[in-house]
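The other protein chains are all here in position, but one chain of the complex has been omitted.
Here is chain A:
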Amino acid sequence: MEPFDTHEHEVLVIGAGGAGLRAAIEASAMGCSVGLVTKSLLGKAHTVMAEGGIAAALAHLDPQDGWQTHFQDTMKGGSFLNHWRMAQLHAQESPDRVRELEQWGALFDRTPDGRILQRAFGGHTWKRLAHVGDRTGLEMIRTLQDRGVHQGLDVYMEFTVTKLFTDGGRIAGALAYRRDTGRFVLFRCKAIVIATGGVGKAYQVTSNSWEYTGDGQTLAFEAGAELIDMEFLQFHPTGMVWPPGVMGLLVTEGVRGEGGILRNSKGERFMWKYLPEARRHEYAADEAEARAWLDAAVEGQQTEARRPPELSTRDNVSRAIYTEVREGRGTPHGGAFLDISYMPAERIKKKLPSMYHQFKELADVDITATPMEVGPTTHYMMGGVRVEPDTGAATVPGLFAAGEASAGMHGANRLGGNSLSDLVVFGRRAGAGAAYYAKGLTATPRIPDAEIEAEMRGLLSPFERASGESPYEVHRALQECMGTNVGIFRIEKDLETALATLATLKQRAARVRVEGGRTYNPGWHLARDLRNMLVVSEAITRSALLRKESRGAHSRLDYTGLDPALGKVNMCAKRSGDGMQVGPTPLPEMPAELKALFDAAPQPAGKAT
């Protein structure tokens, strides 16, 4: 048998972004031996790119805020497809998690009276995002990273997990390869936390890095866990559209939170046209009111003015920009103008420093002087591993998930800022859930040698083929398929085309050939990641086919309205033999006391009462 190293931990956490780090810290604090595995170096995970802030009803600027309003905003933003319990826990616990980050050394921007500053964001009734300029994610990951390493976590950097093992249906361990040497590593453990992030690399235009290949969703799926809500993929409305090398790169929603105005090529401020009627009363009626809101926000003062229309939810803003472009009112490079240049240059540089540098250095655009050009980019997967809200437990015993890889918290569309808070709220809960479970198991589960050997053989097979395609070719074809057929607007015929294409791509991926050796060979790494991208792409497409309505981030050209019956179900993908079965499962019903929150008369947003 191929040689491999063995490590043993009670809890293995896969992924070292905000959710994985927070889970590992919690499990370790509960006395477990914890291994933390990451595909990259520590501190490079996607969390580092989060810019705008972390949402928590601290009520530092708007004293009217509270967990109930945050809960309501989250449910409305998710088109009520969220698991109510996750949205509730998240709204209730995120203030404590933010304060905890501060107690661990994070330095948030301050209010004039010395407390944590909060900014406005899309879909949030009140100013709610604690932030550090536009590099909040960096502050958060560095804080968690330092807390973690001083707590004695064993960190395995640049390791890729390829398979989870079970013993009698319970989690027993995982197989990984070291990217630096190609050597195999077996992890024996009692519990696993999946915190691997998203799936964006299945698309060409994305704000996501090479790591986002649906690994956790696929590992869980193959181990028998359920994936839900996979049709809900968020296209962030503001990615860079020019030059080609940076297409898709994120432009933080913080730009709009700080006053950024969206205009089309005719100079029209178009977002008013696209506000959903049901929520129009929450937004400023005209330019003057929007400006009054902004002036008050800059001064840190209360105002009766309502927020600007650019702060609508992401699904809505993406469709608006897309529609403007399609109807011929796009910018020279096929986007919309996002203008913050009317604000004082010093304030822009202070509040949005990395945006300033990003445009200056990568696009030769000075955002203090001219508008940016922006357009939608594949950004965030709302769907993922179905978990039990309080513990993060997946449907496989011993398997837990948190962060973007899990599902339920955000429903059909995530609000900006709710991701960083999701990571720490549910990272902590999944870490605790895994530790509690592991402590309850007496013996370490066993892993049959034959299964280990079969996995290693499979991983090495692309080296042994005398001929075959490059994995890069298949990846390009996959991105083209998903981009063309399963984008922002979907229709049955295209989704069927995608399914047929995915089936042939699966065969092509199984026959790719890899050149070179096992030491840091990105071609080999991609060959394995492709398998994961194909699984999640199939789940996205099959779920999208079944959801014959338009809700949140999922827009069907052939079913443009909401279907109340589909508002009561999640689409759920599960392994069946070697195939995938997708169908509706009932959405847990919200208890009466929470429902009552929505029955009250709509609150005039922005009004200080």
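As a working rule, a residue touches a chain if its C-beta (ideal position, glycine included) is under 8 Å from a C-beta of that chain, and two chains touch if they have at least 3 such contacts; residues count from 1.
Basically, contacts and distances are computed from a predicted model.
Missing chain, UniProt name, options "Heme exporter protein C", "Succinate dehydrogenase/fumarate reductase iron-sulfur subunit", "ATP synthase epsilon chain" or "Glutathione transport system permease protein GsiC": which is it?
Listed in its UniProt record, the absent chain's protein name reads "Succinate dehydrogenase/fumarate reductase iron-sulfur subunit".
Which one, A:Asp62, A:Asp494 or A:Asp529, makes contact with the chain that was left out?
Final answer for the missing-chain contact: A:Asp494.
Return the single residue from A:Glu93, A:Glu139 or A:Asp422 that touches the missing chain.
In the full complex, the listed residue that touches the missing chain is A:Glu139.
Would you indicate which residue among A:His357, A:Arg457, A:Arg511 or A:Lys548 is in contact with the undisplayed chain?
A:His357
I'm checking contacts with the chain that's been left out. Which of A:Phe80, A:Tyr203 or A:Phe232 qualifies?
Only one listed residue reaches the unshown chain, and that is A:Tyr203.
Which residue from A:Gly31, A:Gly169, A:Pro243 or A:Pro448 sits in contact with the chain not drawn here?
Answering carefully, the residue with contact to the hidden chain is A:Pro243.
List every residue of chain A that touches the chain not included in the displayed model.
With respect to the unshown chain, the touching residues of chain A are 40-44, 46, 48-49, 99, 102-105, 107, 109-110, 113-115, 117, 132-133, 135, 138-139, 142, 146-147, 149-150, 155, 157, 180, 203-206, 209-211, 235, 239, 241-250, 318, 321-322, 325-328, 330-335, 354, 357-358, 361-363, 375-378, 470-472, 476, 480, 482-491, 493-494, 497, 514-517, 519-524, 557-558.
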